[in-house]
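Here the complex is missing a single protein chain, while all its other protein chains stay put.
Chain naming follows the written order as A, B and C, and within any one chain the residues start at number 1.
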Amino acid sequence: MPTIPFDSRLERREAALLAMWAFLVTEALFFGPLFFGYVHGRIANPAAFVSASHPMHVVLGTLNTALLMTSSLTMALAVRGAQQGKAIRLWLALTALLGLAFLGIKASEYWMESSEVAKASGAELTFYFLYFAMTGLHALHLTIGIGVVAWLWRHAARFGREYHAPVEVSGLYWHFVDVVWVFLYPMFYLLERYNA
Amino acid sequence: MVTVTNYLSDGFTLRSWLTTHDHKRIAVLYMVAITAFFFLGGAAATMIRLELATPQGDLVSADTYNKLFTVHGVVMVWFFLIPSIPAVLGNFLVPLMIGAKDMAFPRLNLASWYVYVLGGLFTVAALVAGGVDTGWTFYTPYSTRFTDSNVILVILGVFIVGFSSILTGLNIIVTVHKLRAPGLGWFRLPLFIWANYATSLILLLATPVLAMTLVLVALERFTGIGIFDPALGGDPLLFQHLFWFYSHPAVYIMILPAMGVASEIIPCFARRTVFGYRFMAYAILGIATLGFLVWGHHMFVSGQSMYAGMVFSMLSFLVAIPSAIKVFNWTATLYKGSIFFSAPMLYALGFVGLFTIGGLTGLFLASLALDVHLTDTYFVVAHFHYIMVGGSVMMYLGALHFWWPKISGRMYPEMLGRIAALTLFLGFNLTFFPQYLLGWLGMPRRYHEYPPEFQLLNLFSSAGAAVLAVGYLLPLGYLGWSLFFGKRAPANPWGATGLEWQTPSPPPKHNFEEQPVVTRGPYAYDPVR
Amino acid sequence: MSWLPVEASDIAARVDLLFYSMVALTGLVAIGLFVLMVVFCVRYRAGSSADRTNPPPRKKWLELGWTFTPLAIFLGIFVWAAVVYAAFYAGPAGNAMTVFVVGKQWMWKVEHANGRREIDELHLPLGQPVRLVLSTEDVIHSFYVPAFRIKQDAVPGRYTSIRFTPTREGEYWLHCAEYCGTDHARMGGKVVVMAAAEFSRWLQAGNENRSLAAQGFELFRRLGCSGCHVDSTVHAPDLRGVFGRVVHLSDGRTLQADEAYLRDSILLPKRDVVAGYEPIMPSFQGQVDEGQLNALVTYLKENR
Partner (left out) sequence: MTYVLTWLALMILLALTCASSYFPMGPWNTIANMGISCAKALLIAIFFMHLKNAGALLRIAAFTGLVFLAILFGLSWTDYATRQISPAPWQDPAA
């Protein structure tokens, strides 16, 4: 058993929250080069980025955004439920299911887009490269998030008014993944839609 | 006398070490691992200096030479220097110095060591598979399109070890915030804690950028598409911006903890409080922050805009100021002290001298017009070795000597310690000072062969490297020897003031028999003794 | 060997003045500091009888002093160095002689305006301002002549340039300073600075190639440029005397037709379309190499 360096659960919770926020800062900077690469690419090759974005399935993308934001709502409700000592399994299950639905739709989009990629040339390739890298990394994060939520679901009985730091911390992570998508959505789906 | 189990006698099996959650044992694990990598990187350096003893490329082939300096850079930067003080001494001392039982997340702490080892294995695998020849900087498009060496494997190794750094940094930050002993306010913290805290901030903020940038290189290499490819509207300089956004602050990851160590050792052996404690603490934070604003000074001739060069040059001069403050304050700490020249103090004084030279020559490189001539020559090589080897490695060794009694419970042989410190100081200057001259005379770096007129200075440098090698092997020998035959160390052999000295040597598993309470600031040494 | 590197360009003298001033300044600071450290170490060694009453824990004016004095000095050095740096890039364009340099693993290919080419050597006339235009066929290289104190990276996908004036006859080392693979250390040669008359003899002698402008004219026909740009029914701008002219673009901008603009127009014709014309010109990216591009631009410059 490791030494527990904290004197109380309260201290431990505060440490966990700080650690998660610090980790999310790291995550934000982890995405940094990709976002910067996108900004550079789009300013250097505006036309290619627009033409490459038009085959994106804007309906599916919008639906996915809605799903993910709804999952953030259910996750927030799960966190509050845990803090108040209420049952949270339903909220956790909904969160995970919404996440899975997102991944399913994303996968079908990947499938449909593969033919567009084959036709692309020049800086359009850069657009697709960034699209797959960024949404792929996001999907990876979401997959980890779903795993974490499933773990919380399994151990839901342990959490209550006294001890709920793991739910809170996982919630922060889930919302962060949501925030990333909030930026990815207009970056890849909404370029000069009026010309599409 | 009651015998308390100390952390070392808390189990002798390999298993008890490899599954430990004790920050002190994890520190020892790190020490063993980075020592191995230090000698691996050192072996590469030895080969480099042997090759450069003559102008012709006669010892190894050009390809082998390129792989040697790449290995030297990759191993020394990511597998030795960056984890050296934070992961070994930071791990060992941060909880002790702030009166905590352990790091905030002991399991995570152990995990970060395993992550480090995993990253190391990938890197070693890349070496076994034939090495990599991009230099530690992985500049595109050479790394993405042209070399046929094991770039992806090494990138994977560096990517993984980056997460070890991030986890260590996370742990230190949360520990310093949440686990300080009662009464230990921020301005009562030892400067070593300030330094490791600031270092951890950099680890957290800079490392992820490197990790992603290297992933982009690997992806570009793998898929043939990428944002650094000019044929697709990308920009090779984009890589350099992202790379140096990490790699310049990385220099401060290496030097800040060394500054922290010097700030512990100098007051202790001058028997007086550190001069200008608050300025020292602010300078540490200043260096950590300003260090993020200067990366473009690596790119003055890269095709970066002239105006951006000017912005980065000015910011680079600004970051020199907190460094200057620290040097002045250390010197002023000697004033009216009562100075003992024990081995750790010799290392610390040597550190101040070498860091001063390294820092002052940094000003040359921050000056735009001079950098055009000096960049990518041996002047740069000399400059950063003065900072990283003369600074960080000297102080890592100084710290090992200073806290050796605490870590091992044994005293090292003092006279040998002093001899090693002097040997290193002389060997170091003999090795690297001629390289300043070589750079000024125009010898480019990463050269396997060079014009014959540079031979004399290169010979000095290679001879110095031999002295330096002796200087590194000496401590390995006598510190190892002292583990078994050294005199048993008392709790506080130096009469130092830090909390870590108020617990037995070596410390018990939970660090303190009872929770220490802090009632005064650090470095409260009696003025006269 | 000499302990001081030769100064063979106008820039070198200015760089050296800055360098030696900084050596003096930092040397003074370092020596002062080391003397102080040694004095303190001797005077306050344990057991000495020196006075140790009231060691100051801090001295605000002293600390502020050694914060702001270096700041002022540093800003001075910054300005000095920046002014010299600007001369590398933003010197007067006027009478500079342009030489094209192409880096390639592991050689430097040089092409003079009249078409004379050389490899791993660069001949220059004494006292003539020179503008090197650098590009690369593969990885990043860096053109480094220590005696001139110049260094400039050649970056894939674009041209970079640097200016200087050779001021001393002789042969000097030319190196590649940016690591570029296996034979990086062997990528280099020499720069030969000769008297102006001797240089023009050298330039003419052994020149098997026709002038760059003549090559450009041939390309202008072969690639079909003349089909549209010369007396044609296709509505395309007449290019006679275009160099240096102010051009009005279809989106309202105006710019001067310099070399960069001509190059852009060949490679990325849709970017800056001249007012009154349709964007119908195809891109020649990938069809012309940089040598041919240089020839075309030189032809356009001389076609008045």
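Going forward, a residue touches a chain if its C-beta (ideal position, glycine included) is under 8 Å from a C-beta of that chain, and two chains touch if they have at least 3 such contacts.
Here the structure is a predicted model, which is why all the values come from computation and not from measurement.
Counting contacts over the entire complex, the absent chain touches A, B, C. The residue touching the chain not shown here, chosen from C:75, C:119 or C:268, is C:268.
The missing chain, though absent from the display, is touched by one residue of A:22, A:52, A:120 or A:156; that residue is A:22. The chain omitted from view is touched by exactly one of C:26, C:135, C:152 or C:182, namely C:135.
Interface residues of chain C with the unshown chain, by the touch rule above, are 135-138, 156-159, 259-260, 263-264, 267-268, 285-286, 288-290, 293. As for the chain not pictured, it touches chain B at residues 145-146, 177, 201, 205, 209, 224, 229-231, 237-238, 241-242, 245, 292-293, 295-296, 299, 303-308, 311-312.
Not every partner is drawn; the one left out touches chain A at residues 17-18, 21-22, 24-25, 28-29, 32, 35-36, 39-40, 43, 58, 62, 65-66, 69-70, 72-73, 75-77, 80, 171-172, 175-176, 178-179, 182-183, 185-187, 190-195.
As a working rule, only the chains that are shown with their structure count from here on.
Taken pairwise by the contact criterion, the protein chains link up end to end in a single open path, with no chain closing the loop. More C-beta pairs in contact connect the chains of B-C than those of the other pair, out of B-C and A-B.
The chain with its CA mean position farthest from that of chain A is C. Residues of chain A in contact with at least two other chains: none.
Among the residues of chain C, none is found touching two or more other chains.
Listing the residues of chain C that touch chain B in their complex gives 1, 3, 5, 11, 14-15, 18-19, 22, 26, 29-30, 33-34, 36-37, 40-41, 44-47, 50-59, 62-63, 66-67, 70-71, 74-75, 77-78, 80-90, 105, 138-140, 142, 144, 146-147, 149-153, 155-158, 160, 173, 175-186. Chain B meets chain A in the complex at residues 21-22, 95, 100-107, 166, 170, 173-175, 177-179, 204-209, 211-213, 216, 219, 223, 225-227, 229, 232-235, 238, 242, 509-510.
Chain contact summary for the complex, chain B toward chain C: residues 57, 62-63, 66, 133-135, 137, 139, 141-142, 145-147, 230-231, 235-237, 270-273, 275-279, 300-303, 306, 309-310, 313-314, 317-318, 320-321, 324-325, 327-329, 331-332, 334-341, 349, 352-353, 356-357, 360-361, 363-364, 366-373, 375-377, 437, 440-442, 444-451, 453-454, 456, 527-529.
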